[in-house]
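With one protein chain removed, the remaining protein chains of the complex are shown where they sit.
Chain nomenclature is as follows: A, B and C, assigned in order of appearance, with residue numbering initiated at 1 for each chain independently.
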Amino acid sequence: MDAINWHTFFFLLFSLVACAFAIAVVLSSNIVRMAFYLILSLAATSGLFFLAGADFVGAMQLMIYVGGTLVLLIFGVMLTNQGPYTMLKSRGDSWLLGVVAGVGLLALLTYTALGVRDWMGPTEEQLAETQLAFAQPSATATPIGNALLGIRVDKLNGGNEPDAQQQVLQGGMSGYLLPFEIVSVHLLVVLIGAAHLARTKKRSDTRST
Amino acid sequence: MMQFLAQPVGAAHYLLVGAVLFVCGVICMTTKRNALGVLMGIELVLNGANVNFIAFSQPALRADRGLALGLDGQVVAIFVIVLAAAEAAVALAIVLNFYNNHGTVDVDEADELKG
Amino acid sequence: MAEFFSTYLPSWLAQLVTGLIQCVILLHVPLVGAMFFVWVERKAAARIQDRLGPTRVGGMFGWLQLLADGLKLLTKEDLRPQEADAMLFRLAPYVGFCASFTVFLALPFSDGWVVQWLDVGVFFILAVLGLEVFGVILAGWASASKWSLFGAMREAAQVVSYEVPLGMCVVVPVMIAGTMDLVAIGRMQEGLFTNWFIFHDPFTFVIFFVYFTCGIASVNRAPFDLAEAESELVAGFHTEYSGFRWLIFYMAEYGSMFIVSGLAAILFFGGWNGPIPLADLLGLTDANGELAGYLGRFLGMLNFVFKSVLGVTVMIWVRWTVPRLRIDQVMTMCLKYCTPIAAVMFLGATLWTYTFPGGVTGLRGTPYGTVRGVSAQRVELSDLTPATEDAEGAAGEGSDNKPAEEHAGDVAAAAADGEAAAASTPSGPLSIATFASSRARSR
Partner (left out) sequence: MATQTGTAFADDPRIIEYDVRTDEMLINMGPQHPSTHGVLRLVLRTDGEIVSEAVPHIGYLHRCAEKIGENLAPRQFVPYTDRMDYLAGMNMNLGWALAVEKLMNLEIPEKAKHLRVIIAEMNRIASHLVGMGTYGLDLGSFSPFLYAFREREKILDLFEEACGARLTYSYLTVGGATHDLPATWLEKCEAFLDQLLPVITEYHTLLTTNAIFVRRAANIGVMSAATAIDFGCTGPVLRGSGVDQDLRRDGEQWYTEMYDGYAFEVIVEKDGHYPKDHEYPAIPKTAVLGDCWHRFYVRMLEVIQSIDLVRQAIDRYRTATGSHCVPVKLNQKLPKGEAYLETECPKGQMGFFIVSRGEAIPWRVRARSSCFSNLSVTHELCRGCLLADVPAIVGSLDIVMGEIDR
């Protein structure tokens, strides 16, 4: 035993960090600390993404997901100065419900994940090929960009025969142009909607403040 | 331990991580009384789902390579991230409004629609 | 190195030792860099202010001053306010420093001299650089001091706002290059200085200045140093910090400064390529042997470091010259000036590359400049059928089971979905260049 599979090593590292801090989020009741743990968990998950060869998604996770949590953190900080909202202790019954449901779900998911033999990893014959695949830097940004424009470079490369490629070209490449457009419009709507919801309002305040 | 370190990991291991994140998120959503805590739970749930998508997209993580999602998995993960950001924006705006109206972020207080 | 160690150690330990050694070496880049920049800052500030600055420590010019300062800070008492959130207060400096340090993983110092060659290098750097703000916010909150909290909230507002124009500015060179790979972007600017992206078109020229402004703002340097505005907030977010933890903040700041100017050097000033291709003229290329290639890259690294240091020096110069902006003015600057200007320049640069695909002068060999080791191919609608032929070469062995990102093919394949292309550009050329590089690592 003198060989370490470094992919496994880093997988273990990142997954332990991600899971440990996810559990810490659950156990903590200080909102700022929760946000901090969540950030670490999400950052470790982005490490898992990089490890799995999804560079673009990993960077995106860091930029958008973790960046989005920043706003949560800021809200936490803002509310913290308001006294009692830092520590809202969970109730016992919700703990019971949550843990029961959670453990059941975890058992189900674990059973499912471990149920398929092929998912347990590459076979002995595929080992060398796997090492090679992970040794190369993954170039995912351009294919993803093209896919979002509706061009599936990976599918074009998929077949050896020109016939297959023609087939792909003619049969449509199942790109993501339409979802991309929908998401962009959706984001715009969300932007306006959130700004509208959170904007300065005038209203008659009947309660004594 | 060393035995495990010598073996290559597979999609199943990623799925386990995803499951832990997902379950943590679910527990977070059910137990937290703080609206921001609930939001964090949602983020964790979506993140756990994303781990699954990424795990399935990588053919080198599994024995049946041809069945890997490939680029599709990554693109879906991207959409999840983007929509999570959008969801967080709207949810925070709602929390803000809730806070303005009720003076608290305790979701247990939001029971006005109860019959 | 791993091979050397493996003669004495088990191979996994050898690899571990090698990795640790490399980590330590890399860690010294920001650390020694920060030391150097602190010294530069002190000397430059002194010169600007008609003083001498440090003169004694280390013999001449006080070049060991920071070492002395560091020793002093290490021996200081590590204070923590009673009310502080102990864990977050202790951790916050490291969060900021880790973010700043991690960026160095993806920053190429010369052609191929990069720790982790990332396809999404620019994206990664921007993302990780944005994480530095967490350290500041946590420090400000955990200190349980109102001044610190003020600094933290200012920093949060500022960084979140300035990420928008900063991202837009960075996208322009990325769009011109057609890749987010910093090494590829650097390689595209080979040759004379006219190939640098800042001289690519008038829009990139303008956008560099927007980028630099936003860069200064995002690393919290004067006139945007609101988070630590000493005349208003005592010391802002690090009011309650002392000794080593304070030093960590300081190092993170200088590390970020170097990163921002280093990114500017790669994106706009040709990275490791000098104004004239001196290494090529001297024959210091890989073609003349490994040593010559190594020397050429070393020359490139000096180039890169020089440009980055120049950028940092300009930041220092600005800091000691102008007063500080107010928070609303900082926001106005971002939202009313930087963002619209960046957006317009982005549009302009897009139209420019669309109109003059090969550049105005036509001096560049390929549409986007000569790229060594990376072949670019421009595919137009009419080339749809030939493109499939090109793709043939890309279909290597085992490609059935591998998606495109795994391909080590040396030919770029790009094609246009007929409908999508027709919808977007009815008659014009569809400029999609993909770079699937052989990526023979030259390290």
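What we mean here is this: a contact is a pair of C-beta atoms (placed from the backbone, for glycine too) under 8 Å apart; a residue touches a chain by one contact, two chains touch by 3 or more.
This is a predicted model, so every value here is computed, not measured.
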Hidden partner chain, touching residue among C:G140, C:P223 or C:G255: C:P223
From C:Q22, C:N288 or C:Q329, residue that would touch the chain that is not displayed: C:Q329
Residue, one of C:I48, C:L105, C:A144 or C:L192, that touches the chain absent here: C:I48
Interface with the undisplayed chain - residues on chain C: 45, 48-51, 146-147, 150, 153-154, 157, 222-223, 225-226, 229-234, 320-329
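To be clear about the criterion, only the chains that are shown with their structure count from here on.
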Contact-richer chain pair (by C-beta pairs counted) among A-B and A-C: A-B
CA centroid of chain B to CA centroid of chain C, Å: 30
Chain A and chain B: spacing of chain centres that average the CA atoms, whole Å: 6
For chain A paired with chain C, centre-to-centre distance based on mean C-alpha positions, whole Å: 25
Residues of chain C whose C-beta touches two or more other chains: 400, 402-406
Where chain B touches two or more other chains, by residue: 57, 59-60, 65, 70-71
Residues of chain B touching chain A in the complex: 2-34, 36-37, 39-41, 43-44, 47, 50-51, 54-55, 57-65, 67, 70-72, 74-75, 77-79, 81-86, 88-90, 92-97, 99-100, 103-106, 108
Residues of chain C defined as touching chain A within the complex: 10-13, 15-16, 85, 87-88, 91, 117-120, 123-124, 126-128, 130-131, 133-134, 137-138, 140-142, 149, 152-153, 156, 160, 163, 178-181, 384, 387-389, 391-392, 394-395, 398-400, 402-409, 413-420, 424, 432, 434-437, 439
Chain B-touching residues of chain A, taken from the complex the two chains share: 1, 3-5, 7-9, 11-12, 15, 18-19, 22-23, 25-26, 31, 34-35, 38, 41-42, 45, 48-49, 52-54, 56-57, 60-61, 64-65, 68-69, 71-72, 75-76, 79, 85, 88-91, 94-95, 97-99, 101-103, 105-106, 109-110, 112-114, 116-123, 126-127, 129-130, 133-134, 140, 143-144, 147-148, 152, 154, 174, 176, 179, 183, 186-187, 190-191, 193-195, 197-198, 201, 209
